[in-house]
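Missing here: one protein chain of the complex. Every other protein chain is in place.
Letters A and B mark the chains as written, and numbering starts fresh at 1 in each.
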Amino acid sequence: MFNTLGVVVEIAQALLALAVAPLLVGLIRWVKARLQNRRGAPVWQPYAELRKLFGKDTIVSSNASWIFRAAPFVVFGSTVVVALLVPVFVTPLPFNQVADLFALVYLLLLGTFALALGGLDPGSAFGGMGASREMTIASLSEPAIALAMLSLALGAGSTNLGEIAARTIAHPTDALSPGHILAFAALFIVMLAETGRLPVDNPATHLELTMIHEAMVLEYSGPALALVEWASWLKLTVFLTLAANLFVPWGLATSLAAGAIAMAVAATVAKLVVLAIGLAVFETRVAKLRLFRVPELLAVSFVLGLLAVTSSFSLR
Amino acid sequence: MKLFQKIRRVGIVTEPLPEGGLDAITIVRPIDARARRLLGRSVGIRQVDAGSCNGCELEISGLAGPTYDLERFGLHFVASPRHADLLLVTGPVTRNMEVPLRKTYEATPDPKLVVAVGDCARDCGVFAGSYAVVGNVASVVPVDVVVSGCPPSPADILRAILVAIGRLDLPVASAPPAGVSPAGQADAL
Partner (left out) sequence: MTAAFALPLFWLMVAGYAIASAGLVMPTRRLVRMAVAIGSVAGGAGGLALACLVLWTDASLTIEAPAVLAAAGGWLVHLDRLGALFLALVSGVAIPVGLYAIAYMRSYEGRYSTRWMAFTFGAFLLSMSLVTVAANAVTFLLCWELMAVSSFFLVVTEHDRQASVDAGLWYLAMTHAGLLALMAAFFLLGSGSADGSGATFAALRSSAGLLPSETRAAIFLLALLGCGSKAGMVPFHVWLPRAHPAAPSHVSALMSAVMVKLGIYGLLRIGLDLLGGGPAWWGTLLIILGAASALTGVLYALVADDLKELLAYSTVENVGLVLLGVGAGFLFLSLGQPEAAMLALSAALLHLINHAAFKGALFLSAGSIVHATGTRDINLLGGLITRMPWTATTLLAGSMSIAALPPLNGFVSEWLLFQSFLPGVASSRASIAGLLTLGVGALALTGGLAAATFVKAFGVTCLAIPRSPGAAHAHESPGPMLAGMALLAAACPLLALATIPTLTTITGALAGVAGLPSIAPALHVGVTLRTPTGMATMSPVAVAMVLVAVVAGTWIVLRLIARRPVHVGDTWGCGRIGQSPRMEYTSTAFAEPLRRVFDQLYRPVDDTAVGVVRPESPYYIESMTYQTTIHPWFQRVLYEPVVQGVERVATWTRALQSGSVNAYVGYIVFVLVILLAWVIGF
């Protein structure tokens, strides 16, 4: 499907994911605010934040080098490339043959790597602490992601995302198999760790000693900060889309017909809204974990992934 | 589940911001038009305690709670002055906090606004003339809006911030007071 229309749809899909990401985060914040018994900011508030940040000046530390200036572009760019990979509305698309789930994980790792270096560059203690903690969490969540994806790939016979989604569409009963459910649980925990949500990291905290992701970006300002924030929102959107469209892929368009795409847009938006509300309720319920309890949580996720692989093996 | 039952029982407690109460607010200098234009809908606030007794801090912490809920106006507190657009300064500026306050101001990218909260920030309050105090906030960093009160109520502080970003208008233009240092303070304790 390397035709021009496919490529255009692919790029449009990624841009749409980019445009929808702030809305999704705004929805999560709104639901959390309502659950905190207050009115909260309107759902489109993140757009206002981005607009404001793009108009602000930038202050760069005198100790920082080109790494600090380049890191926001690398993290934003790598997350957009991941958005090109994920089946948001249509599957399979041209880029699907060029990269698969493992490439996706390593592209996200590229963003984390760049951000960690950007945190170390100005030489502040907060940046170093954030970089150290972020790399700890990222490295310990790798085996869990790998096994969760392995169980998905085993069912589909391939690690390419399009094949996995197509397989679940073709065999609907697979969605309720223990392997799938366990893989979903493992991926959910990993998503919390990778996107910096409670109980791993509180995105709204101001206490530096409790920060993981925020500590790395304390030094960024202006448009660079806008890119970094947008990239983290896009990362959350990508993970939610993966959860939605790999485990519950009905509604995904398998052709480029206008009707199918329209239905796919509606279906994906509905799934994302449900997942966002679910995430907000979950975050309200749990408390943040101590930093050195997080490896235990990730170990649980690893065991869930291992069980997912063994169950899909034994049920074959 | 009991948590969610309790949430449902309590419901939304945010009160609408009452009208009036604008006498405590003074605009010190004309607010930068670029700041007004850019910061209308989303403002990051960095709170700086320049030696205050924490009475103002207690009132400010009420702003983030459900009753006053500053987030509904697009305001939110940020963790670093690099992310901030507005500095909320309390306290008579003590000697030890003079340089940190100035550094915080310099670390905030343009366009930025400064709102001085409380009588101490306005003119050193009850600490005027003390050996530990350098001067009011306006003598250290350029101030845009001042809220009087000891401490001012959260509603007043909220109104002051909204005035600063142009979401609320003052009825009459007030004369800006000059910067006051401890030596020139008229009232003695």
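We take it that a contact is a pair of C-beta atoms (placed from the backbone, for glycine too) under 8 Å apart; a residue touches a chain by one contact, two chains touch by 3 or more.
Remember, predicted model here, so these are calculated numbers, not experimental data.
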Candidate in contact with the missing chain, chosen from A:5, A:19, A:98 or A:315: A:98
Touch criterion as defined above, residue of B:17, B:107 or B:168 at the omitted chain: B:107
Contacting the left-out chain in the complete assembly, out of A:13, A:141 or A:195: A:141
Residues in chain B touching the chain absent from view: 80-82, 99-101, 103-104, 106-107, 109-110
Touching residues (missing chain, whole complex) on chain A: 54-67, 73-74, 76-78, 80-81, 84, 95, 97-100, 102-103, 106-107, 109-110, 112-113, 116-117, 120-125, 127-129, 131-133, 135-136, 138-143, 145-147, 150, 153-154, 157-160, 163, 218-219, 222-223, 227, 291-292, 295, 302, 306, 309-310, 313-314, 316
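We adopt the following convention: only the chains that are shown with their structure count from here on.
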Chain A and chain B: spacing of chain centres that average the CA atoms, whole Å: 36
Touching residues on chain B, where the partner in the complex is chain A: 3-4, 7, 10-14, 38-39, 41-43, 65-67, 69, 71-74, 76-80, 82-83, 85, 107-111
Chain B partner contacts - residues on chain A that touch it in the complex: 33-42, 45, 48-49, 51-52, 55-59, 205-206, 208, 211, 214, 218-222, 225, 281, 284-285
